[in-house]
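Note that one protein chain is taken out, while the other chains of the complex remain in position.
For clarity, chains are labelled A and B in written order, and residue numbers in each chain start from 1.
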Amino acid sequence: MDDSVRFSVKEVSYRYADNTQAISKISLDVAKGEFIGFLGANGSGKTTLLRIMDGLLKGFEGGVHLDGMDITRLTPEQIYRKIGLVFQNPDDQLFAPTLFEDIAFGPLNMGFDIKEVEQRVMDALKQVDLTGLEKKSVHHLSFGQRKRACIAGLLAMGHEILLLDEPTAGLDPMGEYKMMNLLMRLNKENGVTIVMATHSVDLVPLFLDRLYILSKGRIVRGGKPEDVLTTPQELANVKLRLPQIAELIYRLKHEDNLPFEKIPLTIGEARREIIKIAAGSN
Amino acid sequence: MQLFSEHLIKDHILSKIDARVKIVCALVLLGMVLSYRGYVFPLVVLFTSFILCLVIKAPLRLVLLRFAEPLFIIAMVILLKFLFTGQEEIFSINLAGLKITGHIDGLMEGLKIAGRILGAVSIITVLGFVTPFTEIIAGLSWFRIPKGFIEILMFAYRYIFLLLEDAFVIYQAQKNRLGYIDMRKGLNSFGLLAGTLVIRSFDQSQKTALAMIQRGYTGNMPGLKHSPLKMGEAALALLFIIFAGAIWMIQ
Partner (left out) sequence: MKKIFVFTLFVWLISSGNAYAMHISEGILPFNWAVLWFLVAAPFVAWGLHELKRLSAVDISFKPLVGLMAAVVFIISCMPVPVPTAGTCSHPCGTGISGILVGPAISILITAVALLIQALFLAHGGLSTWGADIVSMGVVGSFAGYLTFKGLRALKANLWIAGFMAGLLADWATYTTTSIELALGIRGDSPFMPLFYKILIAFIPTQLPLGILEGAMTAGIVVLLYKKRPDLLVKMRVIKPQQIAALVITFLLLVLPASYTSASGEWGGVDESVVEKYAEEHGRPARAPIVNTDQGDLLLFVFLLGGAVGGFAAGYCWRRLMEQKPCRGLKP
């Protein structure tokens, strides 16, 4: 098993108790230090896949290996020292009366002594920009703060792999940006491997290394954002769309026949392409 | 959500005192008020509590609200004791063939009970204003209250606010669809509301459990170590109790 592969998911299928087939024969690999995304509409199986990868759902068909070991043979403790899942709804995850107690929960369970726990909690709070709020009751925090608090709870445990279920859902534009920048920092500076489920098409190309498109429980496409997000029709078939800037350039190219070389996915790229065209027409 | 008057916990002198000290003082004082046989002590306590509320700038309205229900009960008790218990009558009226008698000793006893109630309620009111509930929970665990109880208390407190918001949303939705226009429909809607809350909390508990499991929960909450009791505060508490005890002796 390749040392750099952290997750290996092979031909995994899962069916819920009420017989809905959530995912069918999904295979993918996640390398160390990568920032991966699952892009898909609601009901495409993203949450189920994440839960299986987190060891919360058992009884699936196929194989899931974490660092080369079969996840079904690992004890909960072995799994949860390495990997953590941030749920979509922060209230599902924050259960202690104060912020400090909630973030301390993980490290305490891991057996650190109280001084170490305090240090970890403070560090985690600093990383998610929530310093000073330790004594606050959880329900006094804003939605965005609660989302970040969930991440802090896992950071304090020192996880090397973070799974996130729609981390930007429900956040205002500034909040979205802050969240994605936080994840980028964790990925690039701390080397945390991140797998995130989202349907936020505009954000994805800015931050992700690789991306898988899910639809009805299957992987439709996988690869780098520029290889995957190509044509509007294809994406519309799986209830997604191109990033807005890409859609604009696509239409300018194919309907108005402007000579764009490639379809940019971000505003920065689009700017360069437009300047090229503008310069070319002079 | 200002239900628990936590917004009042500004940084005044009383909020800095260890919660455990405050709880012990409150309980001792409460015991004294309840075992007192005269009139003076509870009223002294009541007076002091009011002063304290003024000092910490507790909103007067909130303070009076805490007393609203007890005041009603006091009225009932005084009436009951005045008219129906006691031996020395002070007056008696003939009302449609029935004799209604007022007894002075009954009245005095009723007043004693009233003082007791007022004193006791004032202690708890002040305690509630100067100690955040989370600290009370932490304090209780230091007093060796069984862990299971503390855990339940903790979960309950955390999720009350969430459920209150849900209740509000459901209530509004029902009201918008004429759910409360008459008694029968209102009760029906109310049953639906309560039932939906029960379902919601069950599902929430399952999700919470899942989230806890993935952070290492194995069935027992990990214990947070308590900071040591400051000797100065403990000494102050002792002095306070002795002082109160001295006043209590004046029966």
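Here is the rule we use: contacts are C-beta pairs under 8 Å (C-beta built on N, C-alpha and C of every residue); 3 or more make two chains touch, one makes a residue touch a chain.
Because the structure is a prediction, the values reported are computed rather than measured.
Engineer: If you put the missing chain back into the full complex, which of the shown chains would it touch?
Structural biologist: Counting the whole assembly, the omitted chain is in touch with B.
Engineer: Please pick, from B:40, B:54 or B:181, the residue that touches the omitted chain in the full complex.
Structural biologist: B:181
Engineer: Touching the left-out chain: which of B:25, B:58, B:138 or B:154?
Structural biologist: Counting the whole complex, the residue in contact with the absent chain is B:154.
Engineer: Pick from B:40, B:173 or B:198: which residue touches the chain that isn't shown?
Structural biologist: From the options B:40, B:173 or B:198, the contact with the absent chain belongs to B:198.
Engineer: Tell me, which residues in chain B touch the chain that this view leaves out?
Structural biologist: Touching the missing chain: residues 1-5, 26-27, 30-31, 33-35, 42, 65-73, 76-77, 80-81, 84-86, 89, 92, 98-101, 109, 113, 116-121, 124-125, 127-128, 133, 136, 146, 148-149, 151-160, 163-165, 167-168, 178, 181-184, 186-188, 190-192, 194-199, 201-202, 204-206, 208-210, 212-213, 217-219.
Keep in mind that, in the parts below, only the chains that are shown with their structure count from here on.
Engineer: If you average the CA atoms of chain A and of chain B, how many Å lie between those two points?
Structural biologist: So the centre of chain A lies 45 Å away from the centre of chain B.
Engineer: Under the definition above, what is the set of chain A residues touching chain B in their complex?
Structural biologist: Contacts found on chain A: 54-56, 76-77, 80, 84-85, 87, 89, 91-98, 101, 104-106, 108-110, 114, 137-140, 153-154, 157.
Engineer: Which bits of chain B are touching chain A when the two form their complex?
Structural biologist: 1, 6, 132-134, 137, 154-155, 157-159, 161-162, 204, 207-208, 210-218, 221-225
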